[in-house]
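Every protein chain except one is present and positioned as in the full complex.
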Amino acid sequence: MTHAAATVDQMRPPYPAERGLDVYNTKLGMWVFLASEVMFFAALIGTYIILRFGAPGEWARPGIVLNIKITAFNTFLLICSSVSMVKAYAAIQDGDPKKMRFWLLLTILGGATFVGIQIYEYIHLIEHGFVPSGVREGSELAELVAKGTLPAATMGLYGSTFFTMTGFHGFHVTCGVISMTYLYLTKALPGKYTKQSYGGIETVGLYWHFVDLVWIILFTIVYLI
Amino acid sequence: MSWWLPLKGSTFAGEIDGLFIAILVITGIAFVIVEAGLIWFVVRYRARPGRKAFYTHGSTRAEVIWTAIPAVTMVALGLVSNHYWVQIKGRNSIPPNAYPIGIHAKQFEWQVTYPGPDGKLGTADDFTVRNQLHVPAGRPIVLALSSEDVIHSFFVPQFRVRQDVVPGMDIKAWFQATVPGTYELGCSQLCGLGHYRMRAQVFVHTPEEYDAWMKRAAQGEASE
Amino acid sequence: METAHKRPNYILIWVYLAVLTAAELGLAFELPISRNWKLILLLFLAVWKAALVGLFFMHLKFERWNLRIMAVIPLPLAVIFILAGMSEHIW
Partner (left out) sequence: MTTVAATAQVAHGHHDDRPFIRKYIFSTDHKIIGIQFLFVSLFFLLVGGLLAMQMRWQLGFPGKPMPGGGILPETMAPGGVILPEYYIQLVTMHGTFMVFFAIMPLLVGVYANFLIPLKIGTHDMAFPRINMWSFWSAFAAGLVMLASLFVPEGAARAGWTMYAPLSARHDYSGAELGQELWSISIVLLGLSSILGSLNYITTVINNRAPGMTWFRMPLSVWALFITAILGILALPVLSGAAIMLLFDQILGTHFFDPPAGGQALLWQQWGHHMFVSGMNPTLGSSFMVSTLVIAVPSAVKTFNWMGTMWRGNLRFTVPMLNAVAFVAMFVIGGLSGIYMAATPVDMFIHDTYFIVAHLHYVLFGGSLFALFGAIPFWFPKMFGRLMSEPWGKIHFWLTFVFYNCTFFPMHILGMAGHMRRIYDPTQYDFLKPYQPMNEFISISAFLLFATQIIFFVNFWWSLKKGKPAGLNPWQDNGLEWTLPSPAPHGNWERVPTVYRGPYEFSSPQVPEDYLPQTRKLPGDREPAAVSAAH
């Protein structure tokens, strides 16, 4: 056995019993990565809370600027895609690659639709005058600000935090869709996942559920509160 | 050129310098122990042919000692420092009779607002002077600090007083000058390319002189 | 890659999540209670949903203890971070 083979052995399935956590490298690595993601979103959410607490006045009431209905649908969609992901995982655990491919494809479609809807939402908001720096002058929303329906003092912060938080979440969803598509094409279709070896599915699944989890929090604090 | 701290120009100076000296003594002792120890070990235990190092797995007692002594020293130092800190910056430390002066910092100047003859800020007889801070000696002064743009920092070395001026915050700081004379107020927080020349003159007057200056200044013949 | 544990009923959890989301919407826009109560209840529901995802979809409920610890370590840190920031504005 050459050392190159040994290197490969250590890092790819069928995963020998390693001396550490008894969790294979990619899964452990994903958990470590998620720890850093938690801190990243904590920074964004923490900033949002600090700014909102210290804001010079009331925050815009929910439902005026943002379209809750369409986002509620999007939230539901993401939850569904989390379920289909976990179904794909269960399927390959049972040794059924065909079923696994079906559920994975469904997950990819769900994620892609989520991103599409979010882009539609952004375009819509920007047309109405809601931008990262606040409210665009002369826009529809600017009139609401003038009428006092929306608080002038905090719209800048509202725009800054809304676009940053949802934008980064959308970016994460996009990355997830891309990596799942990649795995679908290079691993799932050629039949490389088996009952014994499905690390990629489990790992990308962890990421995907995490992104869903973050959205659950964001939806509540950004859209509903 | 002095090799020591500047003139003690406010009531804080004695306390702060005292603490400084206390730390100098503590760290001085630590410094001598460590550096002398290093030199001694370097000379004493240098490699010589045929010699082998002493084989040991360490000593718990030594570890306890050299953890406990610094720990106790640090805690003591923390308590003493905190005592002074509360007196200087504590929320209730500002003497109620303190004389108010408004300081508005902007790139790159200090706008000093005086309360006028009535001794109150925010009244009609207030007036503002650029880059000149006049204060009476022997009387607590409370500064109301605000910034136009970025973070600046109010610093008069002889008073041992420093306070950042943060945009969007109203910050108060107090001191009591003791020695009449002329000093310099510097901005000690990088605030842009003119940071190095964001400087004002500080005049500490005797109370009588200060009243006289206030009269003249209020009548408009002030400054420059 | 052992799956010694019994597999949770994923569809049931999906129903839970959907119902809780609907509850949030109703709470936020229909229920005539004070804003503070809404805030507390909404956060409670959000954490509940997040916990469902973490425990069942991410299988934390079934993982080894050391991996579980690793997964939750950042949470208290994140909370401390947010509280430290807030404490500045409450004085």
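To keep things simple, chains are lettered A, B and C as they appear, and every chain counts its residues starting from 1.
Simple rule for what comes next: a contact is a pair of C-beta atoms (placed from the backbone, for glycine too) under 8 Å apart; a residue touches a chain by one contact, two chains touch by 3 or more.
All values derive from a computational prediction rather than experimental measurement.
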For the chain not depicted, the shown chains it touches: A, B, C
Sole contact to the chain not displayed, among B:G119, B:G194 or B:P207: B:G194
Where the unshown chain meets chain C, residue by residue: 73-74, 77, 81, 84-85, 87-88, 91
Interface residues of chain B (partner: the chain not displayed): 1-6, 12, 15-16, 19-20, 23, 26-27, 30-31, 34-35, 37-38, 41-42, 45-48, 51-56, 58, 62-63, 66-67, 70-71, 74-75, 77-78, 81-82, 84-86, 88-91, 107, 149-151, 153, 155, 157, 160-169, 171, 183-184, 186-197, 199
Residues from chain A at the interface with the omitted partner, ascending: 2-4, 6-7, 10-11, 16-21, 23-26, 28-29, 32-33, 35-37, 39-40, 42-44, 47, 50-51, 54-57, 131-134, 153-154, 156-157, 159-160, 163-164, 168
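Operating definition for what follows: only the chains that are shown with their structure count from here on.
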CA centroid of chain A to CA centroid of chain B, Å: 48
CA centroid of chain A to CA centroid of chain C, Å: 15
Interface hub residues of chain C, defined as touching at least two other chains: none
Chain B, residues touching no fewer than two other chains: none
Chain A contact footprint on chain C (complex, rising order): 1, 3, 7, 10-11, 13-14, 17-18, 21, 24-25, 28-29, 38-39, 42-43, 45-47, 49-50, 53-54, 56-58, 64, 66-67, 70-71, 73-75, 77-78, 81-82, 85-86, 88-90
Of all residues in chain A, those that touch chain C in their complex: 15, 21-24, 28, 31-32, 34-36, 38-39, 42-43, 45-47, 49-50, 53-54, 62-63, 68, 72, 75-76, 79-80, 82-83, 85-87, 90, 93, 196-199, 202, 205-206, 209-210, 212-213, 216-217, 219-221, 224-225
